[in-house]
Each structure stands twice: as structure tokens, then as C-alpha cells.
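With one protein chain withheld, the remaining protein chains of the complex are depicted in position.
Note that the chains are named A, B and C in the order they appear, and that numbering of residues resets to 1 at the start of each chain.
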Amino acid sequence: MASHATALRHHFENPDQQQEASSLGMWVFLLTEIMFFGGMFMAYLAYRQAYPESFAAGSAKLNVTLGMANTLVLIGSSLTMALAVRSAAAGKSNKVIVVFLILTLFLGSVFLGIKAKEYHDKWIHHEVPGANFHPDEWPKGVDMSHASLYFGLYFGMTGLHATHMVVGVGLLLFLIIKAGRGAYSPAWHTPVEMVGLYWHFVDIVWIFLFPLLYLIDPNFGRQ
Amino acid sequence: MDWKYLPIFPQSASNFSPHVDALYAYLVTVSAFFSILVAVLIVVFAVKYRRKSESEVPVPLNEHGIGNMMLEITWSVIPLLLSLVMFGWGALIFFDESKPPADAMDVWVVGKQWMWKVQHLEGVREINELHVPVNRNIRLTLTSEDVIHDFYVPAFRTKTDVVPGRYTTEWFRPTKVGAYHLFCAEYCGTKHSGMIGTVYVMNPNDYDAWLSNGGTEASMTDEGEALFQQLGCVNCHGPQNNGRAPSLVGLYNSRVELKGGGTAYADTSYIRESIVHPLAQIVNGYEPIMPTFQGLVTEEQIQQLVEYIKSIGPKSPAATGHAPAIENGLAQNPAMSGVAGEPAPGAPKSAAPKAPQKAQQ
Amino acid sequence: MSTHQVESTPQVHTKHAVHIVPVPVYLGVFFALVIGTIATWQIALIDLGRWNAVVALTIAVTKATLVVLFFMHVKYSPKLTKLVVVAGIFWLLILLSITECDLLTRTWMGVPGR
Partner (left out) sequence: MLTATQAPAKKESYLTDGYGLKSWLLTSDHKRIAILYLISITFFFFIGGLFAAMIRLELATPAGDLLESDTYNKMFTMHGVVMIFFFLIPSIPATLGNFLIPPMIGAKDLAFPKINLLSWYIYVVGGIFTLYVMVTGGLDTGWTFYTPFSTTYSNTKVMAAAVGIFIAGFSSILTGLNFIVTIHRMRAPGLSWFRLPLFVWANYATAMIQILGTPVVAVTIVLVAMERGLHIGIFDPALGGDPVLFQHLFWFYSHPAVYIMILPSMGVISEIISTFTRRRPFGYTFIAFSSVAIAVFGFLVWGHHLFVSSQSVYAGMVFSVLSYIVAIPSAIKVFNWTSTMYKGSVVLSTPMLYAIGFIGLFTIGGLTGLFLACLGMDVHLTDTYFVVAHFHYVMVGGAIMGYLSGLHFWWPKMTGRMYPALWSKVAAVIVFLGFNLTFFPQFILGFLGMPRRYHVYPPEFQVYNVLSSAGASILGLGYLIPFVYLMWSLKYGKPAGPNPWGATGLEWQIPSPPPTENFEVTPVVTGEAYEYHAQEVVEVG
């Protein structure tokens, strides 16, 4: 299938220019994403250094096993995404691309599923900041209102990340449909590449979130 | 023409005013010079070099010559130097404005929507008014019950944001008797422009007379001590160390060893934080068992407690900051190292703040 | 008139030789990431005081670098892409470090609120 209606838009001189423009555009977009998450990271940094104890206590309330599992799932999805892009660039059939994309989609959904389970647990244990915030089995002698800041940032940061994951899953569905129709070729697979960049970026954010949120001091209060 | 209606300078009534006004004059001079220079040049060029014929094409300026490079450097470096003078001068004044002298007389202020509540050490309270003696260093410690406000006295050329959840500091030495505007300068809601008041600068005698007419209120220290009993603080923090909590005698202005290694400097902020968020910083060797008093005491009551705890410190109630000379001098002053809330012997209402001045003399 | 010669041939289009990264490289990166993740977790269980955070962040930065260089192809990308990445990190550091200038020096004066 060579229905490259998508190929060259009228205002570009040649496909290279178009491809380079898309790639630069995507990177510039990721630049804004860095700053977008950056604001949250700044707030996290400020409060963690002000209230280390409450942050450690809050962190110890998270389920490290689920966090670990999610990290591995997301790294795996990055691998399959990279392989999907590679298949497209190397001229593998669109079926191969679809397989890798579906794997990525699957892993992304597993991530979101686990995340939902974690959120649910937090809700049950009253660890969602707000009026209903009174964590069960809260370690004695740790300021709870400061911990509320921790959980606020936990939900803010992971929520923002999860929102990006949901968008990523939507983009993957789009790619799967297009690739299923054989839309991509070594000459033109820009969307696969761009979604790939986005997906890896979201992965990188999680690579930082995992130690910052889950692993401040997993032994806190358990000595 | 009556210049009363077109004033150029505000009233000048504090130690900062002359300095700020001199700086202002410098800034205005530099600005006026450059504004007029640019304006004159533009007008002259526009007239002198106006296009005389439609086909006229001006000779290009040689931009790559050494001369033009020098020009670019000149007009970058001269403004830079002039502005670094501004920076240095401004920073000096600011540093001065930020660091209250050790002998300053304390006044406590709480801002709330939309009024100013003032407590004097002697227990006199005011609303939207502040009475201070002339030629005395005054240190305000301010906090807010709700949103951010800003305590601004134009005649004193100083202001400070009043931030909920923390103490901020503002100081000045009024130099002229009179009544001056007090404004809230940080937008705080509906009646922001109604959150105004008057600062009365008085002769010392008038001030003492005003103080003694202030009613029969107990001093802040006494109020604080009463609260200390009433809230049960004394059960754990009494002068006899019972092992549950550190005694607060001698706490103020000392360095506290914290659990986990660090230290904290026990200033008014630290004391306030310890009442509101007691578990945030645990003193080394003690269990984290103190409940929070957030919501149980008002900001004004916290100020009284702080003032009480200050009073049982061995060091001057007036000496915060790291002014070692003053600290040492006062630590040896027996009148100042009274224990457990006893006001300095024979001290009438206004004696406490005055004592440090004597000690210095 | 302009001193420049008229270039009648527009830009040269030879750049689109996409670098195909061999699969083993991707697998290698993947395993490195997995090992990094496990290492982060294990080291967090040991009490190193403030070094825990340093180690955790060092590993995280290393992992992120691997993803950026290989999965995101920055190693094989034009200079401009690298510049964009560096700019992103630089501006993030501006935000974090200059704000820290305030947060870390708040107690230096010894005057509340200054």
C-alpha cells in the first residue's frame, strides 16, 4: 500500500525538510513538557528538604513492590516502543510494527491498571489529602499535615504522569489502526517516531518519580 | 501655585527616609539624563536628517570599524557601571532595613482581613493604630491570620509582607513626631483599601503617658505565662526537667540540637513553629509526643507565649540576630536573666524594652 | 549589489539516511535499565543517610541518559536536537537552582522572614 497522501505537504520543499520539522517540533514540545513537570519537581524539592521526616513516612506508605513492577513494565514498554520505531525505519512489514505497538499498548495499560490499584489502596487507607486525610497506622511522632503535602505532590505528580500515559495509550491506538492499514514505510513513518519520543519521555519522568516518591526510606518506621 | 496639592516627596519620618530619598535622587538623575539624551537625539536626528528627496539613500555607517565597536562597548559598560552603583547602594540600604538593631523595642502585629492588630509588650493593644516613641528603634514581628498582607508606612520608606504561617520582621526608627499613613500594600481582598491605619510617633513622655492610659491589661509576658499554665504547657515544659520535654528556660536565642543530627536556632520563628507543628523538629533526646496547638490558640496568643518563652531565656528579650557583642553583654546583666516569667524587678510597663538601651550605654 | 554568489542549488538532501540501531543495542539498554531499577531499590534499603538520595538520583540520571541517547536516538541525531535536550536540562536547572538560592538561605540572616 502506498497511499502516501500523508507524504509531502504543500508548504515544504522536500520530505527531508518536513521530517526534520516534525522531529524538531516534537523535541521542542518535549522541552515544554520538561518545564511542565519541572514546576512539580520544584515544589517536591522545596517540601522534601523542609520536611524530610514526613516525606520519608509518607513514602514508606507506598507499595514498593507495585512501584517496582510498574517501573519494569514501563521500561519494557519503552523497549517495545523502540522496537516498533526500529521496525518501521528498517522497513519491516506493518504487521511487525503492529505487534510491537500492541505490546507497548498492553504494557502501558498494565501500568495504568497497577496505578489505579495503588490509588484505590490510598483511598481506602485515607491517604488522599483533603478533608478525609487521616492515614491508618500513621507512625507516631511524624507531622501529618506535612505528610499531606507529600501525598498532595504524590497525587499531583503521578496523576500528571498517568494523564500523559492515557494520552500515550490513545496515540498508540491511533498508530495501531494506521499501521494495520499499512500506512508506514521506511520513507514515511514520522508519527511512529514522534509517538515513540513522547512515550520514552513519559518513561523518563517515571524513572525519576520512582526513587523520589517510593524510595525515600522504605524502612521508615520499621526498624 | 499651592504645592500642597502637587507634592513631589512624601513625608519623611524615619532613619531610612533620607537614605532612600538620596538613592531616589540618584536614580532620578541617571534616568532623567538618559531619557532626555535619547529624546533630544531622536528629535534632532529626525529634524536634521529628514529625507530631502525621494531618491536619497544615506551613506552607510561603517559598522566594522574599531570606533563603532568601541561605541557599542561604551554604551554597554557605562550603563552597567551606573547600574552596579544602584545595586550596591540599594543593597546596603536593604541590608540595613533587614537587620533590626539588637536594642530594638518589640511590637507584635497580626494582619487579618481587613484590620491590623497590634500588641505592645506592656499589654496594650490597638487596632489599625500603632503608637511608637520617637527616636527609638522599633522592631515589628508580623504574621497574618488569613491571606498575605503588607505593612507599609510610606513616611518610613519601608514595608514587609505579612505572611500567614510565619513571622516576618520590619524595623525602623521614627525621627519625627507626627501621624503617618499605614497601608496594606499587598492585595488582600474586598476591603484591601480599607485596611489602613495611622502610625503615631510620639515624644517619649507622651508615649509613656499613652501607655499608662492603655488600661489595666497584663503585659504580654504575663498573658503568655497564664496561657502557659492554662494550656498545660507547664506540665511538660516546666522549669524542672521531667524528661518528657525540654525545659524552655534559656531556650530563646540558643542553638537546639535536633533528633537526627541537625541544629536549629531558637528564634521567634522556631518557637512559633514548635507550637504549631511540634513534630517537625524534635529536640534531641526527647520523644515526639507533643500535640499541635494549631487552631487552639490565636496568632496573638502564640505571640504572647513566644514573648513569655523569650522572657525566661537567659538572653535579652530584645537581642535576636547574631550580634555577639550585645548578646554577651546582656547575658551578664543580672536583671535580664530572671527565671520563669518573673518580670524584671520593679519593672513598670515600659521598663522592659528600655532596659537594653541602658545596658548598652 | 550583493557580493554573494547566487546559489541556484537549494540545500543538499542527503541527511535522511536514518540510522538503524541494531536490536542487541536496544536489548542491552533494556537490561541496563532493569539492573538500574533493581539497584535503586536495593540501595534504598541500606541506610546511607543523605547519600541515599544522591545515589538514587545518579542512577536515575544514568537511566534517563540511556533512554535519551539510544531509545530516543539522540546519539544519532543532529546537533540541533542535542541542543534542545541540553536547553531543557539547563532551564530546569535554572528553575531549581535559583529557587533554591532563596530556600536555602532563608535562615542565614537570623531574622525571621528575612
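Here, contacts are C-beta pairs under 8 Å (C-beta built on N, C-alpha and C of every residue); 3 or more make two chains touch, one makes a residue touch a chain.
Here the structure is a predicted model, which is why all the values come from computation and not from measurement.
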{"item": "Chains in view touching the one left out", "value": "A, B, C"}
{"item": "Given B:M115, B:V147 or B:V283, the one touching the chain that is not displayed", "value": "B:V147"}
{"item": "Of B:R125, B:K176 or B:H192, the residue in touch with the unshown chain", "value": "B:H192"}
{"item": "Selected from B:A91, B:A209 or B:L296 as touching the chain missing from the view", "value": "B:A91"}
{"item": "Interface with the unshown chain - residue positions in chain C", "value": "1-2, 4-8, 10-11, 80, 87, 91, 94-95, 98-99, 101-103, 105-106, 108-109, 113-114"}
{"item": "Touching residues (missing chain, whole complex) on chain A", "value": "9-11, 13, 17, 20-21, 24-25, 28-29, 31-40, 42-43, 46-47, 50-51, 129-131, 143, 145-146, 148-149, 151-153, 155-156, 160"}
{"item": "Touching residues on chain B - with respect to the absent chain", "value": "5-10, 16, 19-20, 23-24, 27, 30-31, 34-35, 38-39, 41-42, 45-46, 49-52, 55-61, 63, 68, 71-72, 75-76, 79-80, 83-84, 86-87, 89-98, 113, 146-148, 150, 152, 154-155, 157-161, 163-166, 168, 181, 183-194, 196, 277, 280, 294"}
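Throughout what follows, only the chains that are shown with their structure count from here on.
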{"item": "Chain contact topology (line, ring, star, complete or other)", "value": "complete"}
{"item": "Between A-C and B-C, the pair joined by more C-beta contacts", "value": "A-C"}
{"item": "Whole-Å separation of chain centres (CA-atom averages), chain B against chain C", "value": "43"}
{"item": "Rounded Å distance between chain A and chain C, as computed from the means of their C-alpha atoms", "value": "16"}
{"item": "Contacting residues of chain C [partner chain B, same complex]", "value": "107, 109-114"}
{"item": "Touching residues (chain side chain B, partner chain A) in the complex", "value": "260, 277-280, 282, 287-289, 292, 294"}
{"item": "Chain B contact footprint on chain A (complex, rising order)", "value": "51, 53-54, 140-143, 145-146"}
